[in-house]
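These notes concern the structure reproduced below.
Missing here: one protein chain of the complex. Every other protein chain is in place.
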Amino acid sequence: MSQSPIASRKKNSPPSQTTDTSQIPVDSLETIRNKLNQVHLSLRKLSDQINLHNRHPNKVKLPSYAHFQNQFQVLITQLHSIATNISNNDELLQNTNVYPTPLFPTTQQEALLTTLLRKKALPEVDEWTESAIKTRDLMSSNGTNNLQKEDEFAEWSFAKVKELRDSFQFYGFHTVEELTYLETDEGKREAHLKKDAESKKDDIELSITAGGKKGLNPNQVLKFMYQGEL
Amino acid sequence: MVSAVLLIQSATPETITQFHDQLSNELPSLKGKWSFNFKIFRNNPYSIHPDQAETATVATEAQFLYTLSPSYLNESTITLINKKSVGVFTNLIKEETTELQRSHELNIPDEHLHLGATTGLNDPFDFFVSQKLESLWTQRQLIRGDGGQIYELENGNLIIRTSNVFLHGNFRGLLIQIELNNNLITNIKDTKSFKASFEKISKKYGIPEGDICCDILDSKFLDKHGDLCLQYSEILNF
Partner (left out) sequence: MVHQLLLVSSIPHSKYVQTISTLQAMTRLLSPQPISTYTLVTKPSYVFKPKFEPGKVNQIEQYYMKCTTTWESGVDLDLAIPLIADDETSSVFVERLFSGNEEVERTWTLQISDIPIAGKQVCSNQTIYESTLIHAHARIEDSEIKKPSDIADGDAMEIDDKVEEPNKEVKTDSNGASEESSTSIVKSHSSDVSNDPDLTGRKDSFLLLLESLGYGVVNQYWLKGVRFFQGDIVIEIFKIFIRDDNVSSTDANNNKIKLKLLDESNTFQIKAYINIPKSTDIEQISQGSKDLLKLQDLLKNLFKLEIPDRMFMDSRVTLKKAT
């Protein structure tokens, strides 16, 4: 992020005239710097696209929803990797102090030096941090944010339904109430009537078809019509 | 109405024009032209009465079927079998005749078509016989009447039709058909008196001499078409 040479040294290491750079965790810092650079680029590209549309709404179209979604995915991955990097170098970064070497032209580059050595976050950054923490607290107090809890609940529900189902047995198409009704006299009568109606219907059909006779084939009927015999 | 038919075999063009002139003097109303077809069918000799089926190879009896289709009976045919049974066939259905705005005395009742007894696409009976009854009847002669005239006299009580007769294209004489309304007949109950009535008419209008036939099938039942067909069969017997 910063192009200026940075010297770092462990607190307990004795100061020496010659800058000992071997103690500096260059690798870790370089990785973090690269990652940050990537995120920076991605964000700038996205903001350029949006701004360009805002300036020339007719000429340039807003990137599609799918495009945003992709960019967002990329950003998340990048941020996630930074976060991992930082947390991996947690101890190192905690114990690292930054100071200028005697070779640094302190007086000429005073403005730059103060910027580089600044530790306090910008007020707007503080605001973001604060609001993010607040939102997180709010959500967790509502219980909506706890994905793990939700998963647990779903699993519990499923198990419970299974358990409930296992405690019943299913046969036929009647409820227990209906079955007990059928056992009563009234129910029996009703069932009898139904059966009667059904068999009556069958009887009628049977008598219509003269005892379930199969109808004559059209060809046989034609033969009768042509020659007077079946 | 009673009819009589006569054929003047010896007719020449002169007798025809002469008769025409004579009738014209009576100021008849001319009812246009007409023509007819008269077909004679004989029984197919190979159709044998079941009794003789075992012994005979050909039928012993000769039988005749006649068909008469005069143009003034539109699309109708009269048939006579063995000078005994008569049938009148027609192709026209009543509702068709009203569509054509012509009135015809012979037509098939509408119900017959609507209730499904006919397809409505009828063939003339003589065609039917020659196409599908060949095993029973074979056509022997075709007699055609051409260049016919219709005269109406006595206030429509008398109709005289004349026609030239051709057998297989050869001229065979002049046919005269006389139709008399019942009131001109001396005694309608007495069929034997008909001949006298027709002779009276012949004399009055100078109808040339010829074989006249006013026979009827059943003395108790006059049948206009059947009797006419019988008279044709007697006269056109070459």
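Going in written order, the chains are labelled A and B, and every chain counts its residues from 1.
By definition in this document, a contact is a pair of C-beta atoms (placed from the backbone, for glycine too) under 8 Å apart; a residue touches a chain by one contact, two chains touch by 3 or more.
Everything numeric in this text was worked out from a predicted model, so none of it was measured.
Q: Looking at the full complex, which residue from B:3, B:90, B:162 or B:197 touches the chain that isn't shown here?
A: Result: among the candidates, B:90 touches the missing chain.
Q: Using the touch definition from the top, which of A:27, A:91 or A:229 touches the missing chain?
A: Reading the full complex, the residue touching the unseen chain is A:229.
Q: For the chain not shown, which residue from B:142, B:167 or B:217 touches it across the whole complex?
A: B:217
Q: In the complete complex, the non-displayed chain touches which residues of subunit A?
A: That gives, for subunit A, the contact residues 205, 207-210, 213-230.
Q: Residues of subunit B in contact with the chain that isn't shown?
A: Within subunit B, the residues that touch the unshown chain are 43-44, 46-51, 53, 57, 59, 61, 65, 77, 81-91, 106-109, 111-112, 114-125, 127-128, 131-137, 217-218, 220-221, 223, 225-226.
Note that in this section only the chains that are shown with their structure count from here on.
Q: So what's the Cα centroid distance for subunit A and subunit B, whole Å?
A: It comes to 104 Å between the two C-alpha centres.
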